[in-house]
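My questions will all concern the structure given below.
One protein chain omitted, others in place.
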Amino acid sequence: MSSAPALVEAHNLTRVFDVSKPWLNRLLEGERRRLLAAVTGVSFTIGKRETLALVGESGSGKSTVARMIVGLLPPTGGKVAIDGIDIWAPASAAQRQRLRRRLQMIFQDPYASLNPRWRVDRIIADPIRAFRLAADRAEIEARVGELLRLVGLDPADGRKYPHEFSGGQRQRICIARALSSNPEFIVCDEPTSALDVSVQAQILNLMRDLQDRLGLSYFFISHNLAVVKHMAARIGVMYLGRIVELAPTAELFAAPRHPYSRMLLDAVPDLAMTGRRRKPIEGEIPNPIDPPAGCPFHPRCPSAFDRCRAETPQLLPAGSAMTACHAVAAHKI
Amino acid sequence: MQDAPEQFETPPASLPRTAQQPPARLTPAAAEPSRLRRFLDSDLLHSFLRSKLVVLAAILTTLLVGAAFLAPVIAPHNPYDLKSLSLLDSNLPPMWEQGGEPGYPLGTDDQGRDILSTILYGTRASILIGLASVLLAIAIGLSAGLCAGYAGGRIDALIMRIADVQLTFPAILTALLIDGVAIAIFKTYDLDAAKFGILVVAIGLSFWVQYARTVRGVTLVERNKEYVQAARLIGISPFKIMFQHILPNVLSPVLVIATINLALAIITEATLSFLGVGLPATEPSLGTMIQIGNRYLFSGSWWMVAFPGLTLAVLALAVNLLGDWLRDALNPKLR
Partner (left out) sequence: MTQPVLSVRDLVVGFPTRRGVLTAVDGVSFDIAAGEVLGVVGESGAGKSLTGAAVIGLLEPPGQILGGSVHLEGKRIDTLEPEAMRRIRGRRIGMVFQDPLTSLNPLYRIGEQIVETIRTHAKVSSATASERAIDLLEEVGIKGARSRIHAYPHEFSGGMRQRVVLALALCAEPQLLIADEPTTALDVSIQAQIIALLKRLCRQRRTAVMLITHDMGVIAETADRVAVMYAGRIAEIGPIGDVLRQPRHPYTQGLMGAIPAVAGATATRLTQIPGSMPRLNAIPAGCAFNPRCPRAFDRCRRLRPEPITAGRTEAACWLLAHDAGVAS
């Protein structure tokens, strides 16, 4: 675990969406409100120069967490603090703007991440202008050129439009934009999922280089365990809106504790062709509007017992990791 | 799992000056072609030239618009100058008919106005009103659509209900309503001068809904895209996001609607003038001419209706065809 002071602290984050039908329909059809608990009780810290990853399948809530952390979606409960300041309750608008400058985000879809009608230099300069980080146009231009070079592109590319670039190049432009405000912390929401494998390798290497060189912290969201193993120091596994395991990378892969983590690891295809036998996996992710009682994983869990059906497990330490599992807590597995 | 072969460069841990080679220039690095060259080579121009009908439509439109705006220069007479008119010259047939005069190539109307000149000046008026009202409709519709799409919730509902109400009134009715209100407000002084403005407002107000709906639809899609999220992230105000970030992306469909709407606006103005609530009889537009000519149709003076009618039809058709082509040409480029 990192000994550096925590840059980012998420405490008991919760987000509930109201997915009920419009009130008139509810009135006429006699239906109740329907609430979707996308994220429940998520807590973690990220230190300076550290990468924390959140892994999960669709419906796990990891993207929702990312949006709450970065300030795009207000949480219904809990708080997010950057350097001790609650980003959802800043003292003033100026403080909020100062906080904004320190965080940035890289998105999944390189095609929707860039405004197709703006030139690349304008896109990258947007944060510089918004935070008034440069004195005049010449300075902005110089900075944009420098950023383009930093991500492996030509400064002359600034005059082009996004559609003239490939997926990997666009993602580099997104990274350049994210870096333009000199942030300390970048949230990466599946940044390479839409890219080819060889391009993914380029982008991941680039991100690591930038982290080393600029001292960045990353919050890395992905569904791909292999990618996450490569990028993160610590990994959180999410299932149906909760963190079920939070462990240092090496430990998670060597000895996963939570049954879901084991299942996920088992499901990763075996490229090394070790001939590993895979246990067939049962069931599918339940509907988040109507989650199972107690531990949300119990219908699919091979180690479930009565306590699992009654009580939702808390995230408790188990070795150097943390797990939310009654079976682990009771030393059954 | 085999080791990464050493042949592949593993870039050093610290970032060198030019980190990665920009993608290998597989095409010989030719000088960036000039914009003219790119335009001449583009698919847009190509699809334009391939359709003879569209080229014809473009030529016609250009001719008509050009002629209309050069009216003061090329028209043989000035039909708006009441002093130059002479009742003795009224009801003359076109020059190739018996009784016609070369000075009045297409004949004259009941006031002695030269039909050709009146068509030229009238087309100018029609086009100006058409353009102005379309611009007004765009201004209102664009803003309404952007706000509704971006804000969502109650604002969206409010704007859309207003739009729905607006739609229940046919364009002509709206125009008549506004005209009536204007008459009540302006009394009699300077009513004629204000007519232009009244017409523009009337027609513009009846057309904005179409833009608003389309723009709202596109905005709803764009607002969820990541580039908008990136802008929100750095604290850009909703106003700027709507008008600087999203607006450029909604212009294509707006442009297409506008071209088709232009034809419709011109016809609407003609209709209003025909109904008598358009431009004054002393400054006739195409529609007014048709109205005047209508009265003389059965007495045999066919030229007073035919030529303005033909001009109106050709103009509307040409603009419509251009709009159709534009929609098809822009579509694959859009998505």
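Per-chain residue numbering starts at 1, and chain names A and B are given in the order in which the chains are listed.
Rule of thumb we're sticking to: a residue touches a chain if its C-beta (ideal position, glycine included) is under 8 Å from a C-beta of that chain, and two chains touch if they have at least 3 such contacts.
Just so you know, these numbers come straight off a predicted model, no measurement behind them.
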Residue, one of A:Q202, A:S217 or A:T323, that touches the chain absent here: A:Q202
Hidden partner chain, touching residue among A:A156, A:A267, A:L316 or A:I333: A:A267
Residue of A:L72, A:I285 or A:A329 touching the missing chain in the full complex: A:I285
Chain A, residues in touch with the chain not shown (by the definition above): 57-58, 166-169, 196-202, 204-205, 208, 223-227, 229-230, 249-250, 253, 263-274, 278, 280-281, 284-285
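As a convention for this text, only the chains that are shown with their structure count from here on.
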Separation of chain A from chain B, taking each centre as the mean of its C-alpha atoms, in whole Å: 47
Residues on chain B engaged by chain A in the complex (per definition of touch): 1, 11, 13-15, 17-23, 225-227, 229-236, 245, 248-249
Touching residues on chain A, where the partner in the complex is chain B: 70-72, 96-97, 100-101, 103-105, 107-109, 112-118, 123, 126-127, 130-131, 149-154, 157, 166, 169, 174, 177, 181, 202, 205-206, 209-210, 212-213, 271-272
